[in-house]
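What you see is the complex with one protein chain gone and the rest in place.
Chain IDs A and B follow the sequence of writing; residue 1 opens each chain.
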Amino acid sequence: MGNAELSDDPYNVIITGVGGQGNVLASRVLGNMLARKGLFVTIGESFGGTQRGGSVSSHIRISRDSTWSPQVPKGAAHVLVGLEATEAIRTLVDYGNRKIKVICNTRPIHPVGVIAGEISYPSAQDIRKWMEELTEKTWFIDATDEAINLGSPVFGNIILIGALSGINVLPLDREDFEKVISETMSPEKVEINLRAYDLGASMVSGRKL
Amino acid sequence: MKVFGPKELHEDVQKKDLCIGCGACVELCRYFRNYKGKTAMIFPCTLPQGRCYAHCPKAEVDFDFLASKYWGEPYEGRPLGKYLEVRAAKAGDRMDQGTFQGGGTVSALLTLAMETGLIEAAALTDREGLVPIPRLVTGPEEVVKCASSKYMASPTLAGFNLGVRKGYGRIAVVGTPCQVTAVAQMRANPLEKEDFNDPVALVIGLFCNWGLDTRKLIALLTEKMDISTIQGMDIPPPPAEVLILETANGEVKIPLEEIRPLVPNSCHICPDMTSEWADISVGMFEGRPGWNTLIIRTSAGLKLVDQACQSGFLITEKMPEPNLDHLIEAASNKKKKALLKAQKDGVLNTKQEDQRSAIRMRAEVIERITA
Partner (left out) sequence: MSNFIEGKAGTRLLLMGNEAIARGALEAGVSVAAAYPGTPSSEILENLARASKHWNLYVEWSSNEKVAMEVAAAASFAGLRSMTSMKQCGVNVTADFLLHLSLSGTRGGMVMVPCDDPGAVASINEGESRQFARSVEIPCLEPGDFQEAKDMIKWAIELSEEIQNLVMVRSVTRLSHASGTVVLGEIPEMRPQAVFKCDGFVLDPKEGIMVPAPVGFKHDLQHKKLEKAVLRFEECPFNTYRGPEKPELLIVTSSICHLYSREAVHRLGAEDRVGLLRLGTTWPLPPKLVEKHLRRVDKILVVEEVLPLMEQDLKVLAMELAPQIGVKRFYGKRDGSLPMVGELNPDLVGQAIAKILGMEYKTAPQEYVDRARQLAFFGAPARELTFCPGCPHRASFWAIKNALELDNRHGFVCGDIGCYGLAVLPCGFQTLKTMHAMGSGTGLASGFGKLGRFGLDQPVLSTCGDSTFFHTGMPALVNAIHNQSNITMVILDNSGTAMTGFQPHPGLKVDAVGNETPSIDIPAVCRAMGARVEVCDPFDLEQTESTLLKLLEVKEGVKVLVLRQICAQSPEKKAKKEYEMRVNEAACLGQNCGCNRLCTRIFRCPALVWDQAKGTARVDEALCAGCGVCASICSLGAIERKEAV
């Protein structure tokens, strides 16, 4: 938490998941938090048809002085937040590199081909092994399970944002989060979102490799 | 016998216009369904082997396999198949006259079997308008509701399959030779399941020279009349050469030459006129209206017939030689024509080991029949 300087400008974050998981919400919260710090933020999304169970990604460019392209250049992502693990792996093909840091939700969302029994979903062990091979550091978080404990799977995204702030690569403050959330939510909802945020941050703090 | 799966069934039978719509593959699952006489594959099933293919009477029917299972010997190609006796028969006083068509033998035997508990259900054929539909009956009074003759190929076995799924354990089937063949394949446990139980208690086969395509028949009759007025139909024995429709406004006769094009292609390769794999086979007695020809094949069949005669359900007499000879001749002709057609169409045995066929029969038997 706090005032991390940008180690690179533009700094590139990709949030990836499955249509309907709340990718857009997460990227907007993150973007607004960073915008409050006076940073230039550009977010690129994929909407529409892809929401019907397809892969979705938000590309977030963070810069001190300019607006950059809404698409991250190939191989140039600094941080990847995976709302779904196989989507994170998919994203690494085009945008990953050896120095990338990844925060990954462990709850699988089966593609239709898997539930139909046609293709198989990788095991949790394999996912862990492969992600660790392809990244500098990966934090695996049971965000959905924890979110359900808090009352709804939708808090999973907030937990992951909390985790992102916890790994200290971006100037993400709890105070900014609270202000941003308060703009659109009632006080009771703000309360529980803060709990989710704090939970996420705590889940990475004990987890350095 | 060789067993393949639904993909092969679709290729070998439906796409080759060999499907007779008997219903053997219907109600085993949701992939094959029948509507107004036509069986369709709704979705593809990927299993390499299935009961659908195993039961189908037009796919890899191995006559030696069946004969060894039922008679303990290879298939010899006798015109009427294997049997114990042939008699003339008709329903006795215990049956309400006027509730059945023709001799009433089938209705009588079924009613007795139901009343004595030999069977707990019977897979029969009913009609909705002109469309034959399967009907699984579970009480004796329901039997006569299905008593009229239907000349159309009907998915009767769908009712049978449904009965098996519902857990009935002593089912009777009344069917045409193709349907009886399918039941025979089923009872032989073709997929070699360890926990297999035979749910069939009685098979009554009908005589059949050919069936009619339901949709084509409806189309033809719709051109000629208001089909909602049709109450029954009958095809009297030669030399009549007509299909008679009993309607609310009287009889309508249609020459058989208009009807013959409605015979499914599949009937032309069928070598069985008298339902060779049944316990009992029943047909018309040509020249003696009100009577049936009764072929008793198994000891179970004989036991039922005797019981029926003793209890007044059935009356039987000796079958006169000339009539028997005539029956044998007709059956022989059908066998010969069918095997020649099957040979010509390339669906009788195969040249290569890995090819699939509709009928498998020993070469010398075929020679003998087609000589």
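By our rule, a residue touches a chain if its C-beta (ideal position, glycine included) is under 8 Å from a C-beta of that chain, and two chains touch if they have at least 3 such contacts.
No experiment lies behind these values; they were computed from the predicted model shown.
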Among A:Val18, A:Val81 or A:Ile103, residue touching the chain not depicted: A:Val18
Touch with the omitted chain, as defined above, among B:Arg30, B:Lys224 or B:Lys318: B:Arg30
Residues in chain A touching the chain absent from view: 18, 20, 27-29, 31-32, 35, 38, 40-50, 52-55, 66-71, 73-76, 86-87, 89-90, 92-93, 96-98, 110-122, 126-127, 130, 133-134, 148, 153, 180, 183-184
Footprint left on chain B by the chain that the document does not show: 27-31, 33-35, 38, 40-43, 45-47, 49-52, 165, 191
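Here is the rule we go by: only the chains that are shown with their structure count from here on.
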Inter-centroid spacing, chain B versus chain A (mean Cα positions, whole Å): 66
